[in-house]
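Scroll down for the structure; my scribbles are underneath it.
A protein chain is absent from this complex, but the other protein chains hold their places.
Then we have subunit A:
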Amino acid sequence: MFDTDNAKNTMTQTDIKFSAKNVQVFYGENHAIKDVNVELEDKTVTAFIGPSGCGKSTFLRCLNRMNDTIDICKVKGDILLDGEDIYDKRVDPVQLRAKVGMVFQKPNPFPKSIYDNVAYGPRIHGLARSKAELDEIVEKSLRGAAIWNEVKDRLDAPGTGLSGGQQQRLCIARAIATKPEVLLMDEPCSALDPIATAQVEELIDDLRKDFSVVIVTHSMQQAARVSQKTAFFHLGNLVEFGETPQIFTNPEDERTESYITGRIG
């Protein structure tokens, strides 16, 4: 049992989930992402770090085509998910976003009940055939986001009434309810206090079993704690990408070194 599990792990570790080739992003005249090439692995937490305004969020939003909702934003280059170009004309961005879920910087629960928040995605995508099945999805997602015990007695209460950390875990539950393959998180802890942050970080580590996770973070300690791979962005360039311990202890590029030692930021 232990052995097979391990074998599976090593096998999936090498699977490439996302592969970006020569990606360029423009906001009107502003060239926000410059020629980024990167391969993100399955069942791995990848952290994007870098000074603010360097394009971490922009690149993250390319991965589920959230940039399509910004009129002036133009994306060039290829991004492949499981070998298929997500910017292909035949791909429906709406379907893509069900597969590549997203958690935002500020917790943004809908002004609905906790249950309806989590059931939102499954209902839209018709994932449940019956109420019982929907109940099950909701419970599983809330358990998956480590918030079930806190809310199981008040699923009808509004999601906006929870504390900040609970709201963010509710948003994570909401995202995993659509059964995505990848979870994108844009600074998910920046609006949370240290205790809530610790809970979410623990959760991220759990999530790695089922999803591949990409997390943008401002905190280098956080990147070091939760990720296996780290990408360092600077002024729209992907400066360095590699194993997290490697990046933090022995960076190749001097810009990376200046950033992690606190000289640029």
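To be clear about the criterion, a contact is a pair of C-beta atoms (placed from the backbone, for glycine too) under 8 Å apart; a residue touches a chain by one contact, two chains touch by 3 or more; residues count from 1.
Here is the rule we go by: contacts and distances are computed from a predicted model.
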The complex has one chain missing from view, so what does its UniProt entry call it, picking from "Phosphate transport system permease protein", "protein-glutamate methylesterase", "Formate dehydrogenase major subunit" or "Acetolactate synthase small subunit"? "Phosphate transport system permease protein"
Among the options A:T46, A:N64 or A:Q166, the absent chain makes contact with A:N64
Among A:K34, A:K112 or A:R225, exactly one should touch the missing chain; which is it? A:K112
Any idea which of A:G101, A:P188, A:G236 or A:P251 touches the chain not displayed? A:G101
Those residues of subunit A that touch the unshown chain are 64, 66, 69, 71, 94-99, 101-104, 106, 108-112, 120-121, 124-125, 160, 171, 174-175, 178
